[in-house]
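The complex is shown incomplete by one protein chain, all other protein chains being positioned as in the whole.
Each chain carries a letter (A, B and C) given by its place in the written order, and its residues are counted from 1.
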């Protein structure tokens, strides 16, 4: 049976000085670092990290990322990255992200990763270790 | 009359070591730096930079960014960012990006910026200085 | 009376993927981010942050930074930054840093900051707010 809780991770981060730009807000490109931090947190909590993929002979490069900003973040702000695993039949790892500050939506985002084997070839089907993980998580 | 050439800028960049990740490729988030470098190059060539907006009392934060990867970039690669200004009636600054390495398409991208006045309020119409620039460029 | 404890802060950080380079270790320049994170943690715990300096009309740019590496850090490593305030009579803010991973010394570092007033002029004496802070901390 599927556990809704296990498909989401919430990560608390504080804005660092060097992440802010001359407009006194977090530079837009740094949100991809926050998404990565959320994704890694989800992955380590759920046993599906970059290193696990590597052990099975796969790398999982990002092929698409999207970020939409609603509100700025400032130096010292504490915020939450909510990372949601999006189940898909395709041989892809898809995550949605929402960043909240004291309950307000700061931004939304989205990343897509694919599986490359050790020769750097795109895998058109889900690798066995990923299928096993999905079964363990009650996703298939 | 409208000059197609002036709506595009091509910027040559070399991948730096610190931009690469443990997969031996440019970390995906760094493409937003390349897009920014392309956008700044376009802007300085065409007289519409961040500083000019600031002089007129506006900041132009990014509200959306998209990046789609076709091929990786590696340490030392020399590539071209092709930045294209997308003319729009909305009070927005829109750019499309294409990155090429020796003729092959490496990635495509897209950013949207809005105008905030000195109070941080969203401008629903194009500021005068931006309209003037569009007229000068033959876009309206 | 002087409290030794208050002159030191320990900050726990986990290495993020984008902080690692093609050698599979944290890129050397990112240690300055870790030092900053340690410094900010010390400062927020002890009421002497960048924002407090700003309120009193001062900025505190870094004029010197040193980092010496003993051991590498890898992706996913959890480590401690030990930030120590170095008391000095000069109009400077000096910090020493030590990074430890499971008890082993990973690197040492050092930063010096000065006080600039709102005109950007170097302050040759400690600003009043900084003296007050030192008195409160039992340092003078």
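Here are some notes:
By our rule, contacts are C-beta pairs under 8 Å (C-beta built on N, C-alpha and C of every residue); 3 or more make two chains touch, one makes a residue touch a chain.
Here the structure is a predicted model, which is why all the values come from computation and not from measurement.
Interface note for the absent chain: among B:27, B:50 or B:79, the touching residue is B:50. Among B:18, B:56, B:92 or B:110, the one in contact with the hidden chain is B:18. Across C:25, C:48 or C:81, the residue that sits in touch with the chain not pictured is C:25.
Touching the chain that is not shown, out of C:7, C:67 or C:91: C:67 (per the contact rule at the top). Mapped onto chain B, the footprint of the missing chain covers residues 16-18, 33, 36-37, 40, 44, 49-51, 75-76. Listed for chain A, the residues touching the missing chain in the whole complex are 17-18, 20-22, 24, 27, 29, 75. The set of chain C residues touching the chain not shown comprises 23, 25, 28-30, 32-33, 36, 59, 61-69, 72.
Please note the rule applied: only the chains that are shown with their structure count from here on.
The touch graph of the protein chains shown is complete. Our note on geometry: chain A versus chain C, Cα centroid distance of 30 Å, whole angstroms. Residue positions 17-18, 75 of chain C are each in touch with at least two other chains.
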